[in-house]
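Just one protein chain is left out here, and the rest sit where they should.
Just so it is clear, A and B label the chains in written order, and each chain counts residues from 1 on its own.
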Amino acid sequence: MQQHRELSEQQINVQLLNGTLATPRWWKWAVLGLLIIVLAGFSTFGFMINKGLGVTGLNRPVFWGTLITTFVFWVGISHAGIMISAILRLTQAEWRRPVTRAAELLTVFSLITALSFPVIHAGRPWRIIYWILPYDFSRGIWPNVRSPLVWDPAAIGTYLTGSILFLYVALLPDLGNLRDRTVGWRNRLYSLLSLGWRGNSRQWRMQTTAGILLSALMLPIFVSVHSIVSWDFAVTPSVEGWHSTIFAPYFVIGAVHSGVSAVVTMMALMRWLWKWDNFIRPEHFDALARLLIVVGTAWFAFTLIELLYSFYTLEAQELAFRDMQIFQWPWAFLFIVFLITGFFIPVPAWLFKRVRNSIPWMFWTSISVNIGMWLERFLIIVPALSRKQPFVYTWGSYHPSLTEMMMIVWSLAFVGMNMLLFARFFPLIPLFEQKEAQAFSSRIQIGRASVPAVLREQEQE
Amino acid sequence: MVQPAQQIAAHHWGMTVDVDRCTGCQACVVACQAENNLPINLEEHFHQKRAFEWIRVERYWEGEFPNIKARFIPILCQHCENAPCEPVCPVYATYHNDQGMNVQVYNRCVGTRYCANGCPYQVRFFNYWEPVWPEALRNQLNPDVTVRSRGVMEKCSFCVQRIRRARIEAKRDGRAVADGEIQPACVQACPTNTLVFGDLNDPNSKVSKLRNGRRAYRLLNDALRTEPNVYYLARVDNDEAEVAHG
Partner (left out) sequence: MASNITAAPDHRPTFQEAAGELVSKVRAGSSASRLWLMIAAALALVGLVGVIGRIIDGYSDRSAWGYYAAMVSFLLSTAAAAPMVSIAPTLARASWVRPVTRVSQLFASVGVVTALMHIPLMFALPPLVEEGVRRRSIWFGAGAYTPHVWGTIAIFGLTFLGLALLWASSIPDLRAIAESGEGRRQRWAARLAMGFIGTDTQWKALRMRIGVLGSFYFLFLIFTHLVFSADFAMALVAGWKDAIFPMYHAMTGLQSGLASTIIAAYFIRRYGHLERYIELDQFWAMSKLLFATSLLWFYFFFSAFIVFWYGRSGPDQATNDLLVSGPFRWAFFATFLMSFVIPLFTLMFNPVRHSIRGPVIVSFIILGGMLLDRIRIYVAAWSTTGINDRYLREIPATRWPDIFDLMVILGTFGAAALAFILATRLIPAVSLWEIQYSRLLTRPARFIRGHALIIGKPD
């Protein structure tokens, strides 16, 4: 199955730098198209600031809607990077190598996008600084550390900082490589960024140590970020649908589900757009799909337990809320779509080896997961708010306005555009990881069979 | 520079709502609207579910026609001692003051609306639009009350401007604030004396006596432990059979 093709280091350089040292023809048009959407999104934001949040579909009692849903969605996507890079690095999974960079990048850009949503969503975005910056300015009031909304920027800020560091450390060897292959201003840029990388053994040792240390340090942050986002909801006793102890691990495992799926989507795109068939191979999709089967099933089990315990107390307003969420139009429809796209299409499909090894199949199933995961957050946030307490008089409903839809589209375009811009200047697949993988791959002869093998360095006792 | 507390909190404001007396006339709602510079609730605001009613009269139907009864319950900010809205605000725009009131500082608010999600009574309101009044009504705005801009939360303040004024006047005259001297707009407007406002720290105030009575209860307090300062007095039906039925 392992269709290894040995490439020389020259070939690796040439093929992986094809989007960086040259510009593919489609690149300009893609960036331009996305730029138009991004600008339209910024105009929409300006419109929202100018008119007030009345232009959204929000009301009383549904004070949070698709904007917060999309915030949670992007924070979820951001769990891709550390899952792939840090956890798989610590567990020494070889197949992570070609996707680490892209996954970390997705983390960085999706976090930036996620962070912008609470700003867009706030009533007075121009005063946001009082909320997120831990400083008392002239007001004599610090942000309220008891508020989960203050934990959020702290956790996400830490995660973003760490992710950027992580990305940068892993980028250093490739920056050195690029510096040696460019002239003019790009050469000066890469010289500056590569911090004098020459690839001697001391630098390699430091780079590796930094990678492992950052992996280990990032793991608790990785878990804490989505947990804290989930506590925005879970600590509120007034909203029965939110006040559940399972939320933190449930959100984290759901985030991994959607994040890893997003990485699969991106891998398929990378393979198609830059023609990196030699690097992103069906075996990588296969391994990710196997991981996703476990993650997806665990996430589904959490979903079921969450539902089980939502009925546990059999209290009137909880039942009314679940009745709306699961059985009433249009929520029932969304709920079914959520279950089908989030679990029942992709996970059983991945059980088949033909699906796992087919790039179009993996592309569409991974997109399906993310549709489902967006709906999951939507179905948690909105129905719970619209059936809050036993006072029937104040129950309500919600449908998103065009403005809010536009911001969702904007977020997708914003992340896509940033990825493309990054790919123009830096390689999306780490060159050095590719070379290291080749150096470490080996074969073992057992009788007449030849088995693919990997090399593990060992400490001498 | 932190000032030493100049006076120990002598007051602890609270209210009783006698559900038995309420006729659902909505006078309190209108009075509050006028007193506190609430935006005009147009029909479309109700359709959008964005109307402002710092105090609202909820109406529930009990029984089947023809033995049907309308039940009214006025609901306003409960000024919880243990308010779920307070700890969640990232900028301290809402906090508990030393007189038992849950107060909202409009100028601090950034509009996260988290407090509104935390409030189980749904008495917090968000300014989705910049409020506008017809030219003819510009001069009727209460000068003692801030006009809120778009993007901030607001809610019942127990007519804090009236409390302030009464305390200043009492201090000027060198006397204590008398029971019943302070009347929030809704209390003042209520024709059936459903609403009673006063100092819960004063055992002889009318409100203290009422809340210590047998009929007193607090909304959602058993489950949520919010410890509201608004007490409700249960409805008493003459027809025993129907009480058992309902």
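We adopt the following convention: a contact is a pair of C-beta atoms (placed from the backbone, for glycine too) under 8 Å apart; a residue touches a chain by one contact, two chains touch by 3 or more.
Just so it is clear, the structure is predicted and the values come from calculations on it, not from any experiment.
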item: Selected from A:Ala22, A:Ile36 or A:Ala301 as touching the chain missing from the view; value: A:Ala301
item: Residue among A:Pro24, A:Gly157, A:Pro249 or A:Gly396 that touches the chain left out of view; value: A:Pro249
item: Residue of B:Lys69, B:Arg175 or B:Arg225 in touch with the missing chain, whole complex considered; value: B:Arg225
item: Identified contact with the non-displayed chain, of A:Trp29, A:Tyr312 or A:Trp329; value: A:Tyr312
item: Subunit B residues touching the omitted chain (full complex); value: 82, 87, 222-225
item: Residues of subunit A in contact with the chain not shown; value: 1, 91, 148, 220, 223, 227, 231, 234-237, 243-249, 301-302, 305-306, 308-314, 438-444, 446, 451-461
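Simple rule for what comes next: only the chains that are shown with their structure count from here on.
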item: Rounded Å distance, subunit A centre to subunit B centre (Cα mean); value: 44
item: Partner subunit B, residues of subunit A touching it in the complex; value: 51-54, 56, 58-64, 118, 121-125, 127-128, 130-131, 139, 141, 143-144, 146-150, 232, 235-239, 385, 388-394, 396
item: Sites on subunit B touched by subunit A in the complex; value: 48-50, 56, 58-60, 75, 84, 87-92, 108-114, 116-122, 124-130, 150-153, 220, 224
